[in-house]
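As you look at this complex, bear in mind that one protein chain is not there, while each of the others sits in place.
All chains are identified by letter, namely A and B, in their written order; residue positions are counted from 1 within each chain.
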Amino acid sequence: MVAQNAIFAIIALAMGVAAVRVVTTKNIVHAALYLVVVLAGVAALYILLAAEFTAVVQVLVYIGAIVVLFLFGMMLTRAPLGLSADLDNDQRGLSLVVALFLFGVLAAVLHDAYGSTELPSDNPVPTSADVGNSIFQDYLVPFEVVSVLLLAALIGAVVIARRD
Amino acid sequence: MLRNAWVIPALPVLSFVLILFFGKRLPGKGHELGVAAVGLALLLSIVALVQWVDRPADYEVPPPGEHAAAEGAAHAGDDEHAGEEEHAGDDEHAGEEDEHAGEEDEHAGGAVAAGGDEGGHGAAAGAEEEHHAEPVRRPVERQVTWFSSGGVEIQAGTRMDGMAVVLVFTVCLISFLVHVFSTSYMHGDRRYTHYFAALSLFTAGMLIMVTASNTLQLLFGWEMMGLCSFMLIGHWWEEKANSDAALKAFLTTRTGDIGLLVGLSILFVSAGSTFDIAEINDAALSGAIGRTALVAAAAALLCAVIGKSAQFPLHTWLPDAMAGPTPVSALIHAATMVVAGVYLVARLYGVFWEAFDIGAGGVNPVAVVGGATVLIAAALAFVQSDIKKVLAYSTVSQLGYMVMALGVGAWTAGLFHLFTHAMFKGLLFLASGSVSHAVHSFDMKKDMGGLRRHMPVTYATFLIGSLALAGVFPLAGFWSKDEILLGASHGYELFLVVGLLGAFMTAAYMTRCVYLTFFGEFRGHGHPHESPRAITGPLVVLAGLSVVAGLLNAPGIGLFSEWTEGVTTVAAGVEHHDFSVGLAVLGSLMGLAGIGAGYAYYWRNLGPHRLTERSAAALSGYRLLENKYWLDRLYTDMIVGGIKGPVARAAYWVNQRIIDGVVNGVGIGARAVARFTYDVVDQKVVDGVVNGTGIGAEEGGSALSVLQTGRVQQYAAFLFGGVVLLGGALVLFA
Partner (left out) sequence: MYLNQFLFLAAFLFCVGVYGVLARKNGVLVLMSVELILNAVNVNLVAFGAFHDTVVGQVFALFVIAIAAAEVGVGLAIVLLIYRNKHSIDLTEVDLMKG
């Protein structure tokens, strides 16, 4: 138990700092890298929560594809590499206030609802097979829809971004 | 003719219309039509008179209150008589007779029903009262309904009783003689045709009034005469004095006519919504009219009499009316129109009898007015140098006699004096016209004198007229004046004195007039000669009548009384008095004394000649008379001038400032309100609201559009902010 808590604390701390850096750094590429840290942290959390398949998929898709996409995007849009002071717009104050209030509300609610709920620790660990079974039996339709969605997104992206 | 008496006024009306339309084209310029119409009317009036005299006097006048019942019940019996009489004279159809019979039957039927109820009561009352009611001739009434209004039927028709018959005859006679006279007198006049038209219209008006069966018709004729009087006085209106005189006459009589309207209205209402004269008299005598209403009505009618019959104090118009042509003066202002007031009193005698308690003796307003007029006017006749003015004041004085007679209860005497006066006063005026025709002037002192040599016929007739006026036995004036004195001697001794004094004065001033005109040396210019036949003819006729007319009512003969005494006088209980030789002698003596005084003063040059030069009191008295008691000054300058000046100006000021001010103020106020409404309410408030709504929306939109920056992140910020707030609210309150 202590190990889990300790690991969680480390991961959480890293993620928190990294997330804050994502939104505050003046270097756009560093933001992407900080994002990688966050995503990795999330994967670790998945492992902690005994969701191994999801963790792997997270790493594969998010870090592997999406962040690369981001980097390509930065490249294609001639993002200002290096330090740039021009990455924040002028409603930072308002945004901070909103974010803080949102956090406050959420925290209050969470505390109120799940104040001392413990995660059961002796549940069986779900396997990938279970996840697969669930997807292809109970949630087949959403799965197919998602695939169509991906197709649409693919075609859409191509259409939007082509030169003509 | 009695039943068709409407023809008599219709003839002059017809001639009036014809003269207006065709007169100028006729060879005689219209006088043929006028003379023919009035001549024919005269003949018919004689026929009517004869018929009336032939009527049996078998009608027992019932005590007042049963008039309707008795008249109705007896009507049926009378019908056969009427039928027999008229078959001779008229071409009346049997159908019309039946129609009249039908009317009478209805009348009888209705009345008998009422009479049945009252019959018992009446009989008892009759037994109580001592009515030495001699039976009289029943009047012939014939009416048609002219129109009806407000539930009241307005009749037009004729009521021929003794008084009406006699007066119709008188009017037609004098009018005829005046017409003949005018053909010569007015020869070559600038408005000859109009003159005859007006003369015809006047005659028609007087006849309509005299034969009237109801007060409205009486009023109609009265007003017609007033109009014609105005027209004829102002016949030569190019001279301002004449038109002034015409206006004065009209307006003065108008002042009295207010009383006429008021009086007739009161009588209409209080006698049970009827205009019928017989019914009004009956209602008055039976006490159906309340005391206050009765006295008020009688007083108001007395005002009308004062105005029309030139009694003091509204007598001022009559002397001025002499500005009109002399035949007009003779007809209208001596014989006929001025007696309309006397006629009014005589006709509605029941009202006056009851209102002023004439039967009781003492003093009453009618007698006072008449008596005052007698003396006041007689005094004024002494200081006139215009012959017509002397005659005018004499007329006023004699009218006073008539009114006084009616006031003392001598009804027949007053009427008889009216009859005889028409004869000799008409004669005197026409004779003065003859004189002026010769000397072309009316001024006795300057242009006349010694005319008896030049104009013998005129002189003779004038003398006869003067003697008749003075009341010398056995001429007409003696009998009528004596009857008045007789009436006054029973209960009205004061007025007996007045009457005797008046007789003295009358004789005196007429002697003066005769002397100045016909005796002495001729003071005028030119060569006066006797007037043509057309002028002297009527004079002779009237002179003859002045001699014999009086005998009509001489004691023992008494035909006039018998003919004229009718339902009203009998019902009222007007008394007859026996002839008093002593009084007759006394009256004659007064008259002779007056003549003697005049003779002494003028022929013998005795008496206080040139008194006014020696005595200041006499001079001031003379001045007083000369200025007609300053009454004209009072009326014209003070009363009228006062109204014309300050009162009119004040009224004008009120009108301009106050009334117009109010009206204008309302207008201005409305305008101001409108302006306020426009400026403030409409422009500011209403438009403000309307515009404000628009502006509010616009400004709000502008204000809100600041939020729309187009920047998605800002929208997202607001979105999340909203979510936070909602979420917070949900968390806190749910």
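Please note the rule applied: contacts are C-beta pairs under 8 Å (C-beta built on N, C-alpha and C of every residue); 3 or more make two chains touch, one makes a residue touch a chain.
The shown structure was predicted, so the numbers you read here are calculated from the model rather than taken from an experiment.
Visitor: Touching the hidden chain in the full complex, which residues of chain A are there? Just list them.
Guide: Residues 1, 4-5, 8, 12, 15-16, 19-20, 22-23, 28, 31-32, 35, 38-39, 42, 45-46, 48-51, 53-54, 57-58, 61-62, 65-66, 69-70, 72-74, 76-79, 86-92, 94-96, 98-100, 102-103, 106-107, 110-111, 114-121, 123-124, 126, 130-131, 134-135, 138-139, 142-143, 146, 149-150, 152-154, 156-158, 160-161, 163 of chain A touch the chain absent from view.
Visitor: Using the touch rule from the top, list residues of chain B that touch the missing partner.
Guide: Spelled out for chain B, the touching residues are 705, 708-713, 716-717, 720.
The rule we apply is simple: only the chains that are shown with their structure count from here on.
Visitor: Between chain A and chain B, what distance separates the C-alpha centroids? Give it in angstrom.
Guide: 130
Visitor: Over in the complex, which chain A residues touch chain B? Could you list them?
Guide: That would be residues 89, 91, 94-95, 98-99, 101-102, 105, 108-109, 112 of chain A.
Visitor: Going by the contact rule set out above, which residues of chain B touch chain A in the complex?
Guide: Going by the criterion above, the answer is residues 711, 713-714, 717, 720-721, 723-724, 727-728, 731.
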